[in-house]
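A protein chain is absent from this complex, but the other protein chains hold their places.
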Amino acid sequence: MIYPAADLSLPVALAVAFFLLVGAALALIGAIGFLRLPSFYERLHAPALGTSWGIGGIMLASMIYFTAASSRLVIHEILIGLFVTVTTPVTFMLLARAALHRDRTARSHGVPRKYPIGPEERPREDISDEE
Amino acid sequence: MLPYPILTISLTLMWMLLNSFSLGHLILGALVAVFASWAMASLRPDKPKLKKWYLLPKLFFIVLYDIARSNLAVAWLIVRGRTEGRKAGFLTIPLEIEDRTALALLAIILTSTPGSVWMEYDSYDGSILMHVLDLKDEEDWIATIKGRYEKLLMEIFA
Partner (left out) sequence: MSAVIIYTAVAIAQFMLVVAMAIAAVRMFRGPRAQDRIIGLDTIYINAMLLLVTFGIGTGRVIYFEAALVIGLLGFVSTVALAKFLMRGEVIE
């Protein structure tokens, strides 16, 4: 089934274009920030731009377009938005904890440590570098 | 019969969103949802206790507004590109909520908001470790999270 864009009225087309451009621009700014920010923990914040209103904007555009073009309510895009909103915190949290764990094991500076070094973070002494 | 009514209803709704809103799909989707919620019951997760569920839309709109606002703030910060005067840092916040669903919801809210990432929850003393992109005022962040989200979440999941 194809729903052509020519049947849409002008205000609807403008709304679709606006939300599309806002979403794509936020995704692009997120990627730029991901490239430019200096440290890993700061870079972690940048993709959240794309996964919050970046996705929200493009999903809204798609919902408006297909609802207007097929003249019935099409809101299944909300499932993608919901799914990404629920899953992104899981991946970010896992990655953040992995990064913290790796930084603590490597004993880098600037990483908060509440408890003394636990057994799994202690450098292994039974493995020597020399063969 | 139905151990998790909210889960069953939302699964049926998802089925009908993916297919179509018709009587046949309602019956088929409800059948699948009922069997899925029985499967869920055999896993025995903690049942969330929603006391004031009517406050959930309020929380939803507050969060939507805050995410939009911090989207603009972080986008402006990246576009401007200067790093002097901006300090990113870790932040430890003591929390009072202990309900696991409420904690999960708070984690989703904080991580979805650009500019703050939930990193670790310490169940021993109930505090979280966060990373904040623009740490101008530590007290301000703690007050926002405790006053704006935690209070509402504690009311909802009493």
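The letters A and B name the chains in turn, as written, and every chain counts its residues from 1.
The working rule: a residue touches a chain if its C-beta (ideal position, glycine included) is under 8 Å from a C-beta of that chain, and two chains touch if they have at least 3 such contacts.
What you see is a predicted model, and the numbers here were worked out from it, not measured in a lab.
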item	value
In the full complex, displayed partners of the excluded chain	A
Contacts of chain A with the absent chain, listed as residue ranges	1-6, 8-10, 12-14, 16-17, 20-21, 23-25, 27-28, 30-32, 34-35, 40, 43-44, 47, 50-51, 54-55, 58-59, 61-62, 65-66, 69, 74, 76-77, 79-80, 83-84, 87, 90-91, 94-95, 97-99, 101-102
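Here is the rule we use: only the chains that are shown with their structure count from here on.
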item	value
Contacting residues of chain A [partner chain B, same complex]	26, 29-30, 32-33, 36-39, 41-42, 44-46, 48-49, 51-53, 75-76, 78-79, 85-86, 88-89, 92-93, 96-97, 100, 111-112, 114
Residue ranges of chain B in contact with chain A within the complex	14, 17-18, 67-68, 71, 74-75, 77-79, 81, 83, 88, 90, 92, 107-108, 110-120, 122, 129, 131, 133
